[in-house]
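Missing here is one protein chain; the remaining ones are kept as they sit in the complex.
Here the chain labels run A and B in written order, and each chain numbers its own residues starting at 1.
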Amino acid sequence: MDVKLKSRREFIKLAGIAGIGLGAAACAVAAPVAPSPTPAHDDHSAAAATPEVTATPVDMDAMHEAGVKKYLDNIGKDAKFYGNKLDPKNVDGVKEFNITCSEIKWDAGGGAMADAMAYNGTVPGPEIRVTEGDKVRVIVKNDMKAQSTAVHFHGQAVPNNMDGVPFITQPPIKPGESFTYEFTAKNVGSSMYHSHHNAAEQVTRGLLGAFIVDRKDKSKDPAYDSEYTLILNDGVGGFTLNGKGFPYTQPIIAKLGEKIRIRYMNEGLMIHPMHLHGLEQLVFAADGWNLPNPYYCDTLNIAPGQRWDVIVTAHTAGVWAFHCHILNHAESAHGMFGMVTAIVVK
Amino acid sequence: MDVKLKSRREFIKLAGIAGIGLGAAACAVAAPVAPSPTPAHDDHSAAAATPEVTATPVDMDAMHEAGVKKYLDNIGKDAKFYGNKLDPKNVDGVKEFNITCSEIKWDAGGGAMADAMAYNGTVPGPEIRVTEGDKVRVIVKNDMKAQSTAVHFHGQAVPNNMDGVPFITQPPIKPGESFTYEFTAKNVGSSMYHSHHNAAEQVTRGLLGAFIVDRKDKSKDPAYDSEYTLILNDGVGGFTLNGKGFPYTQPIIAKLGEKIRIRYMNEGLMIHPMHLHGLEQLVFAADGWNLPNPYYCDTLNIAPGQRWDVIVTAHTAGVWAFHCHILNHAESAHGMFGMVTAIVVK
Partner (left out) sequence: MDVKLKSRREFIKLAGIAGIGLGAAACAVAAPVAPSPTPAHDDHSAAAATPEVTATPVDMDAMHEAGVKKYLDNIGKDAKFYGNKLDPKNVDGVKEFNITCSEIKWDAGGGAMADAMAYNGTVPGPEIRVTEGDKVRVIVKNDMKAQSTAVHFHGQAVPNNMDGVPFITQPPIKPGESFTYEFTAKNVGSSMYHSHHNAAEQVTRGLLGAFIVDRKDKSKDPAYDSEYTLILNDGVGGFTLNGKGFPYTQPIIAKLGEKIRIRYMNEGLMIHPMHLHGLEQLVFAADGWNLPNPYYCDTLNIAPGQRWDVIVTAHTAGVWAFHCHILNHAESAHGMFGMVTAIVVK
């Protein structure tokens, strides 16, 4: 999936697809912006349902519009949002990945740098992807100064000593030390890797990432044309999708008729019911296991630790809002923020 | 479904159905009421699990009993609780509905008037109901002074420019302005309509309602004799069902053997696992889509944004408590409150 939007101009063109014959709606996007007395709200950590009693409707609308404009302007400018993958080295038939833990400052999008912990310098860490049956080696170096750590491959049935639970299956990886995880990837589908040491802090601060195992026999899954992973979090940087809060999230961009696989992964401490406008979600896998009977919904509740895989068929053109339906994870009087993005169907 | 209870006397008769031959239990309902030193607790916004250390058991029981008495006395006195429907005009084959948004005071039942926002003056707004394939027009007038708004038809696959997301699919509807939504109702089942502008505030304050699309071929749904919608909310007025908190909620009243369809809709910010006593729930639809394999439960978890449809067969006579099982959404030391009602089977 390498379709990208380069400019707001192109987006407006897209939005126009849906707006043909409906001038007001289509033009709204391109309408001149009223002077905004208040800068767009960039503090994604505030789940503010509090009304802004002193703001006029014009002020409030301007703040909302400014957020949407930022989102549109930012499209295509964060290639890592869906594409932060880690290439393995092939060492004697083993796929070897190197992961370094470090203390960093993380910007969820608005410029506020939060104290984070990261795998290879990003939140989430890079996606690790292998194929069913692959021998996998993950060498984890702890470059953090303040804390030991350990990595759990959440969703993978590994030998017990590779399970990543300090003092149960291994000693913690102390600052400056390394630990090598080695196992055969057995569980197809959407798994995660994350810290299992002081995890309420370390995972919420960013030590997390997707661990995906491609199935050998793809005929056992529903057909799809493209795929995207959305990691939900409510820790560092506030309410985030793939480490970013709206307007710094990226849309999924699809052709009419395209079948999109979305992998939801909840690495936060709260549930997040993800609502997609206009296009239904066919829920077909729980924690990597295909359901015996997939079912449709528009709002899928993802609890902490869960992964759910869905197929979305892009059957109608337009810009479809896509957000957590706990509304104060997604919008305040200052405009949309946090767990909001869109599917754009051309 | 037009069965109504007019008096507490009749209720006791109903309760008596279950109590035949079991004097103590049946009589409890009709027993003389001890003088209550404390008025029944009407503050539905308090989720008080705090013990009332100074209350004696007699005091506490009296407060609980007073609440139940109010509930019984109130039966049949709120025809809008399940029956707040909006009649369309038929305009050249289009079903046309008029919705006006305004700032009101809303009483969830105890007399405390809360600052609310409402469609046509009620929380929830009136039910909009059409049939699969109908052409629908909803003319939304914004009579609010403080805020612009927009309406999203949550669960309906509409043309993108009818999707109700300001600055993405339309300009916000400013105070004094109107916007006309027009689409063909494609998605059968239980949808909702609600604000999608500053929604964390506007929806929690009351800009929400049921949007129901009847299926043409009813043989595709399980059979049922009657149906009720329960909109769950945790915003204005505290924990509410259809805008009211116990004891101001209304029971569902059914004949023995009746098959009842219940449409749950969560418009709040929290999950609400709804527990029904004595009668099982057959869960058959998620967000309007029938499940390939319906399943039974007694406690159904409804997350924000979700709708679930169930069938309850009234196989046993009696008054069956029906409430959110997050217990501090349903009961305090002052008695039951909030998300509590009953199914009464005669």
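By our rule, a contact is a pair of C-beta atoms (placed from the backbone, for glycine too) under 8 Å apart; a residue touches a chain by one contact, two chains touch by 3 or more.
Quick caveat, the model's predicted, so the values are computed rather than measured.
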Option touching the unshown chain, where B:Val140, B:Val158 or B:Ala317 are the choices: B:Ala317
Which one touches the absent chain: A:Gln306, A:Asn328 or A:Thr341? A:Gln306
Please pick, from B:Thr100, B:Thr131, B:Thr184 or B:Asn328, the residue that touches the omitted chain in the full complex. B:Asn328
Among the options A:Ala199, A:Leu282 or A:Cys297, the absent chain makes contact with A:Ala199
Absent-chain interface residues of subunit A come out as 146-148, 152, 154-155, 157-163, 165-172, 174-175, 196-201, 203-204, 269-271, 286-289, 291-293, 301, 303-306
List the subunit B residues touching the unshown chain? 15, 17-19, 22, 24-26, 28-29, 31, 47-51, 53, 57-58, 60-61, 64-65, 68-69, 271, 273, 275, 277-280, 293-299, 301, 315-321, 325-328, 330-333, 342
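Here, only the chains that are shown with their structure count from here on.
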Subunit A to subunit B, mean C-alpha position gap in Å, rounds to 34
